[in-house]
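One protein chain is absent from this view; the other protein chains keep their places.
And now, chain A:
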């Protein structure tokens, strides 16, 4: 056979296997429905529903002063961050409600608050915050401090006879210019994060399940005695499943992210899809390795949960990568998702190109190659 004929035969084999995978997937209606849901409705739900920002924190007030100033301060705790839960006269009642978890904050204003402010005496208000939910509690405390601080300085300036604008004293003022997400729309971050999550889950699960199903049904033996190489068997699955995932991703991008949340695509769409393909291939490597170890679909499901779970939690979409302990960061250098997050936000929101992203791209290439190599080695070995 000439080299050309060999290449044609090789291609024919890969095409036959890939087409088979697509046919099989197209007959699996429940899986298809799940895929459709994950990349459409579920993106809408999580984009609109999940938020890390402080919203509707229940605030209880014990105002022992009932003055102009105390009312002014209370009114600065505003929606959407705080919601006024009522006023009480007995501070012990406030503590009880905090303990029961019915409110998150208790604001206590002492008697003679207004008088003290007017006469320039020192005075203090107390805020008790339930920080059982640490991020929420801490930001509630932070906001409260800022509100009280601003109120204090403004009252101070006013009593000195100056309005804020006329204040000629030297001070540092901060002015924010928000880049990349100018309206600070958190839904952008959350909806993209969800799409990344789904892409990753399916990239691990689909090829792994397809391979394990062949082991369960015994069809893999038939493939092993055929002239197919392990690479053709495994790569055909990844190829078919990547195609399906890319289609699902386009659905999420053009069916949800753009029209519903108005997420922009600042960089090159082509680059984004190309790098997504790379991510899917690399991540699929994990699934294939798991599939060479697992004996059945239940096992492979559990194993992918082990891999995907930490990957989703620790790669930087659920919590910031930089805030994690050093060793977690080291472990996560093996997570393709970690690089894919940089790439996605980079391309979509910052308009980055390969010149900026070559590092994560290189890391993914290395990781993907290593995983595929290992998976193929395991695949060959397990039948001997």
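Throughout what follows, a contact is a pair of C-beta atoms (placed from the backbone, for glycine too) under 8 Å apart; a residue touches a chain by one contact, two chains touch by 3 or more; residues count from 1.
Just so we're on the same page, contacts and distances are computed from a predicted model.
Considering only "Cytochrome c oxidase subunit 1", "Peptide ABC transporter ATP-binding protein", "ComX pheromone" or "ABC transport system, fused ATPase components", the record for the omitted chain gives "ABC transport system, fused ATPase components", by its UniProt protein name.
Only one of A:53, A:126, A:219 or A:333 touches the chain withheld from this view, namely A:219. When you scan A:20, A:76 or A:350 for touch with the missing chain, the hit is A:20. Residues of chain A in contact with the chain left out of this view: 8-10, 12-13, 15-17, 19-20, 23-24, 27-28, 217-219, 221-228, 383-384.
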